[in-house]
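To start, the structure itself, in structure tokens.
A single protein chain has been omitted; all remaining protein chains appear in their positions.
Note that the chains are named A, B and C in the order they appear, and that numbering of residues resets to 1 at the start of each chain.
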Amino acid sequence: MGRIRGFASDNNSGVHSQVLAALSNVNNGHAVGYGGDEVTHRTIEKFREIFGAGTDVFFVYNGTGANVIAIQAFTSSYHSVICPQTAHINVDECGAPEKHAGCKLLPVQTANGKLTVANIAAHMHGIGFEHHSQPKMVSITQATELGTLYTIDEIKVIADYVHQHNMYLHMDGARISNAAAALNCTFKEMTVDAGVDVLSFGGTKNGLMYGEAVLFFNHNTEAIKYIRKQTAQLHSKMRYTAAQFEALLTNDLWRENAEHANKMAQKLAAKLKDIPQIQITQAVESNGVFAIVPPHIIEPLQNKFFFYVWDEYKSEVRWMCSFDTQEEDIDDFVELIKEKVAQT
Amino acid sequence: MGRIRGFASDNNSGVHSQVLAALSNVNNGHAVGYGGDEVTHRTIEKFREIFGAGTDVFFVYNGTGANVIAIQAFTSSYHSVICPQTAHINVDECGAPEKHAGCKLLPVQTANGKLTVANIAAHMHGIGFEHHSQPKMVSITQATELGTLYTIDEIKVIADYVHQHNMYLHMDGARISNAAAALNCTFKEMTVDAGVDVLSFGGTKNGLMYGEAVLFFNHNTEAIKYIRKQTAQLHSKMRYTAAQFEALLTNDLWRENAEHANKMAQKLAAKLKDIPQIQITQAVESNGVFAIVPPHIIEPLQNKFFFYVWDEYKSEVRWMCSFDTQEEDIDDFVELIKEKVAQT
Amino acid sequence: MGRIRGFASDNNSGVHSQVLAALSNVNNGHAVGYGGDEVTHRTIEKFREIFGAGTDVFFVYNGTGANVIAIQAFTSSYHSVICPQTAHINVDECGAPEKHAGCKLLPVQTANGKLTVANIAAHMHGIGFEHHSQPKMVSITQATELGTLYTIDEIKVIADYVHQHNMYLHMDGARISNAAAALNCTFKEMTVDAGVDVLSFGGTKNGLMYGEAVLFFNHNTEAIKYIRKQTAQLHSKMRYTAAQFEALLTNDLWRENAEHANKMAQKLAAKLKDIPQIQITQAVESNGVFAIVPPHIIEPLQNKFFFYVWDEYKSEVRWMCSFDTQEEDIDDFVELIKEKVAQT
Partner (left out) sequence: MGRIRGFASDNNSGVHSQVLAALSNVNNGHAVGYGGDEVTHRTIEKFREIFGAGTDVFFVYNGTGANVIAIQAFTSSYHSVICPQTAHINVDECGAPEKHAGCKLLPVQTANGKLTVANIAAHMHGIGFEHHSQPKMVSITQATELGTLYTIDEIKVIADYVHQHNMYLHMDGARISNAAAALNCTFKEMTVDAGVDVLSFGGTKNGLMYGEAVLFFNHNTEAIKYIRKQTAQLHSKMRYTAAQFEALLTNDLWRENAEHANKMAQKLAAKLKDIPQIQITQAVESNGVFAIVPPHIIEPLQNKFFFYVWDEYKSEVRWMCSFDTQEEDIDDFVELIKEKVAQT
């Protein structure tokens, strides 16, 4: 760890100074635990102002926790959840959805991390057939794990299909701020207004120390507090989770952070276009750049700027920008790439 | 929330200033996520110095997370876990052990929250009988949920019995610092040296913002990283969890905090002895005081100093002290008790 | 195995000749699998005639399967099920309820295997409190595992309490035929009319080769077919399960079998009363006799007539009669007891 900023993940970044300040400000005497405090009430109201009065908010520790609570809320163990092959719930949670909900994931191959009605429909068979796990939820990620975005209209089309088939739409919004900033829309337009039923609202990747929120839109959420507790996602000193979100939602800090990260990715992508040996593989629509690079440059680059190889076979890498990525980080990184590319 | 400190729980307290400072200090550039950072490595080493080189350390978010990981580590779903009826895992985790491990808890009635070999033995039947969940773990809490303590010898006797019967000993150490401070011993003497196999090491109740650690003593822990991830207990920005523990373990801050909380409980208990209408029901051995009080005083007291009723039928209350309880909090509280008691 | 009949369990008995004949009769050409056949339809209708038109019937393989389907039908993993300590679901299913439903069992100490409202009420705390598994089901066994019976009025009182508290009443009827025969009532009076929500209807212990049925009374059972399949309780060649039940329900074979078993238990109990060294410990109300016996006679008796020790510490044994127990079995057994008792 140190001053050097890499491109490994937006969760390698630190905590935004305003978030850190909020943690200090709230460190003041005793507060009722488990969410019974004023900061939590206040922050939940803030979420309701943003997402609408029918929104119920449950703070949790991390994204996996948020996702498995969302899944448990709407599925039984004989149900299935349709998601892209690349979904975090499918490949990055060590089977947590299957363990916690007992249900089956139905992964779909996609070119860009985005589901379409056509590939959801391909899994809609065996309905009512007791030998077959019954599709009950569709999960999309916004922005996707490949840095791409659903338009609001694309979400609406999926939501309509999902609801016509008596299912629920989950949005994994680990990077929802990056998406809203990129689409220049409100959170509400992209979620509840588009037909999302439950949202994992990400905080950690956009400047929080820890903490995500599960938001339910116009649903009975009586059971969720028990599910959250049983899933070991209920923070006793909840004010510290809530205070971070309050800071994030104040003066649109979320948008400022996300816009910056997105801008840095755009800058990186733009500069990479000048390097013929680098092939960008996904549309750069949020804060990540995916690229096929000459294999020999990977290790030398990683020694200076840490990042992950996305697909070893294709020599495809993932470079993530975050709220604290600096212009000179991009400049230095691209310089280094150019230098290493030249050293065949 | 505010400046007023109550007696509801040691988790209603704030974050110790040195812990908060540590969070700021570590907020510095990027760090590899999920525990690959220097602070985490350093803090794990610190734990190893304290508990011995055979100790493996897994940071998690909260106590329920720690406990269910410990249980999953050593049980299969056809096993059972023997614990006191009052154990946190039995009554305060919304069935998380049953859900996560699939196994059965065998609660034992105790007078003081402490297991003995005799009441463990009462559950040791049907061994090898496939119709019966097989006892595989014994879980004790130190300090107990009733504020009492096991002596080191008592732990040894239980550990010997447990190991003779091919079982594992788990210690829920949500308040292990209070116990070590009260017994004036090292953590090591009370745990690994006494035969504990796995420890939930508490931080939140002793001045941390969030965070517990699961410590395994001389066991193969290859599977634990997967269990932790799947249990949604793996923090991406791990340095912030580790930094808090580093602060807690530096200059024995843990002991200072715990001793203070214990001392406040002793002071409260001593003062209560002068009030004949108050009957202390458990030995005051750590940082909690349990007492039967006149029912009419409960609500007026709670309005000023928040706390929980432990047993409605007996009008028994629980008053917890914490690292930030002030002498004057005790004085004011006892004055108020006297006043309310007088108002029959 | 052989011609000698013991008193170990009613499941050590064979298959009633009419049931065996039914299996042969149905072995005729092809039939649609999984319950789509005529015999299954016909037998379900027979159950509906007996229990009422609102009855939904799901055939399964065994009692544990029936019980865990009933529990899964009405609980989520954050719920708890209140039952007697001695309940089969609690002590004889190797933790299957916890594994399959993820929920917590709350066992109640009873003198005679029977729950009362008072001991259910003792577990009705922490309602709405997210740290606590929420009671959602009460499970009673009729006849109980101790051979005792609930009167219809006792069931009604429990059912009323259960429903007032927004819970469901499950009856484990592994020996429901023995109960109905002993109370000289219909199945319907003792179950749906008394307020039972879901019944595990036992077949195996009353002359079937295998097979139980889960009966739901006036509930939405859309999900049950999936739960049954996922619980590995869906028989492909279902006609063979159904045909057995058809035989059992034809000409009240169930009652004939059960009455005989009950009568044999009465005969055994009556004869034992003449032996002062034998102390019958439970009211003999169905087909089992529980007795404290001189320890030295147990093994010699078992060598001739197999049975199980119920409580080693008390030298208490369980002697079960079944549909095929013969008068001379009782006579011979009691003679042997007398002989062994005399050999101090």
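Here are some notes:
Just so we're on the same page, contacts are C-beta pairs under 8 Å (C-beta built on N, C-alpha and C of every residue); 3 or more make two chains touch, one makes a residue touch a chain.
Note that the structure is predicted; figures quoted are calculated from it, not measured.
The residue touching the chain not shown here, chosen from C:Thr43, C:Thr64, C:Ser133 or C:Thr148, is C:Thr64. Within the set C:Asp37, C:Glu130 or C:Asp197, the residue that contacts the chain not displayed is C:Asp37. Summary of contacts with the chain left out: across B:Val57, B:Ile227 or B:Ala243, the touching residue is B:Ile227. Residues 1-6, 8-9, 11-15, 20, 23-24, 26-33, 37-39, 61-62, 64-65, 68, 93-96, 99-100, 204, 209-210, 226, 229-237, 239-241, 306, 324 are the ones on chain C that touch the missing chain. Looking at chain A, the residues touching the absent chain are 77-80, 91-95, 98-99, 102-105, 125-126, 130-133, 312. Within the entire complex, the positions of chain B that touch the omitted partner chain are 34, 76-78, 102, 130-131, 134, 223, 225-230, 234.
Simple rule for what comes next: only the chains that are shown with their structure count from here on.
In this structure chain A contacts its sequence twin chain B using mostly the same residue numbers, the overlap exceeding half. Centrality by C-alpha centroid: the chain sitting nearest the overall protein C-alpha mean is B. Chain pair with the most C-beta contact pairs: A-B.
Copies chain A and chain C of the same sequence differ in orientation by 180 degrees, per CA superposition (steps of 5). Chain B and chain C have Cα centroids lying 42 Å from one another. The geometric centre of chain A is 50 Å away from that of chain C, both derived from CA atoms. For chain A, the set of residues that touch two or more other chains comprises 226, 229-230, 234.
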